[in-house]
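One chain of protein is taken out of this complex; the other chains stay put.
Labels run A and B following the written order; every chain starts at residue 1.
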Amino acid sequence: MPVWSVRSERCKGCRLCVEFCPRHCLEISNELNAIGYYPARMHDAGKCTSCALCADMCPEAGIIVVRRKRKKKT
Amino acid sequence: MIVTTRQPVSTSERAVRTPAPAKRLVKGNEALALGAVAAGAECFFGYPITPQNEVPEILSYWMPKLGRVFLQAESEVASINMVYGAAAAGHRAMTSSSSPGISLMMEGLSYIAGARLPCVIANVMRGGPGLGNIAPSQGDYFQAVKGGGHGDYRCIVLAPWNVQEMYELPALAFDLAERYRMPAFVLTDAVLGSMLEPARVPLEFPPLVRREQDWTACGRGNRAHKNVVHSLYLDPEVLSAKCEELQATYRRAACEVRFDERLIDDAQVVVVAFGISARLALSAVSALRRRGEKFGLLRPITLFPFPSERLSALAKRVRGMMVFELNSGQMVEDVRLAANGACPVEFFGKMGGVLPPPEELVEVFSKRFAR
Partner (left out) sequence: MHSCADNLVTDTPDDEFECVAHRPNSMSDKPLHYCPGCTHGIIHRLVGEMVDEFGLLDRTVGICPVGCAVFAYEYFEFDSIEASHGRAPAVATAVKRADPRRFVFTYQGDGDLAAIGTAETVHAAARGERITVFFVNNGIYGMTGGQMAPTSLPGQKTTTSPGGRDPALTGHPIAVCEMLSTLPGVAFAARVPLTSPKNVNLARRYMRKAIRAQLENIGYGIVEFLSTCPVQWGLTPIAAMKHIDADVIKVYPPGVFVDRVPDARAAPVGAETDAGSST
């Protein structure tokens, strides 16, 4: 399972990651963060494929995606 | 006798002094251009405007020949911002122009002052306001000495009075600009730019000496931290501190005063004039001396910092001061501040490019201080 993390103290809740996640595994939290926004969070990690499209769209450069290495092609 | 309050020793000034070629007939603008080359200018950016066009023309030959940068910009606005960029990256950068073009540079100059960048701007002054004409003028004294652009800033201002100084002062301008990290003007005019005069101006130049400075935005290289050149400080407390720092720098630069005194020791009236006016004034002073009238001349070479201390001291012992400028009375304000009421300060000026003959000056000076 990939490791997905957003720096939720930086997140301004713009929803772009939620919108563009092809597997719909992200959502907006219902708890305010320290800067007054509802940050994004992972709600269905099992569906995440580590495609990192969420990170591509994140305007805060705040999403980190780590996955198990794939077998190298020869 | 030229009086300097501080004798700088730096690479560029030595470079100017080392070759001592024979005198030849040199045009003022040519001397200014070659003076910039000798001073180690690495980059020149400019836009054509009369009466300074020989400066970019000559540099367009010499700078590429010596592996340096010459670029004719699309405007004076672009020129001064190119100077800003080159100076921010740590290069000796220069531009030259004439009055209307200098007006266009004022925004960029304020940014240069705000970011504490050294650079040299030559202003070969012409008649104004507006398009004015291309005849000599000293109408840009306020603009150069008092600021010109927005905000509280100053520039070093040097005023040559002959072709030899047109060659020598760019080097001093670069040295002072770098010593205090502030822009420096060479403030001259259409007569000096266009006149031919014998001067020692070499046509061979020492190689550039690159000076590494720790504040330049030139690419990080191996530096542990990034450098940013900017003048934006949103926090009033921070900007206030930065402004205080600038003002402290300008106070420190006060020790760089340079002026030229003639026939001062027993003078009862001191004529104060700079640049081309000082030459006319000296002719008049000499003629008055022949008539037995004890006039002397003080010629500020640095208009900022201004020789206020010396003028204050003189004001206490002379009958009066006579200021002559090719404008409606600009430097006279600084002379009056220096004299501070200790003696009368009279003014005579001509505008529009009219140069009074020395006989006219003799009559005016003599009449103003008749017993």
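Points worth noting:
One rule holds in what follows: a contact is a pair of C-beta atoms (placed from the backbone, for glycine too) under 8 Å apart; a residue touches a chain by one contact, two chains touch by 3 or more.
The structure presented is a predicted model; accordingly, all values stated were derived computationally and were not measured.
Remark: the omitted chain is touched by one listed residue; of B:34, B:55 or B:93 this is B:93. Of the listed positions B:4, B:194 or B:227, the one in contact with the omitted chain in the full complex is B:227. Those residues of chain A that touch the chain absent from the view are 3, 5, 10, 12-16, 19-20, 22-23, 37, 49-69.
Contact residues of chain B toward the unshown chain are 42-43, 45, 69, 71, 73-75, 77-79, 81-86, 88-89, 91, 93, 107-108, 111, 115, 217-222, 226-232.
Quick note on the criterion: only the chains that are shown with their structure count from here on.
Rounded to whole angstrom, the centroid-to-centroid distance between chain A and chain B, based on C-alpha atoms, equals 60 Å.
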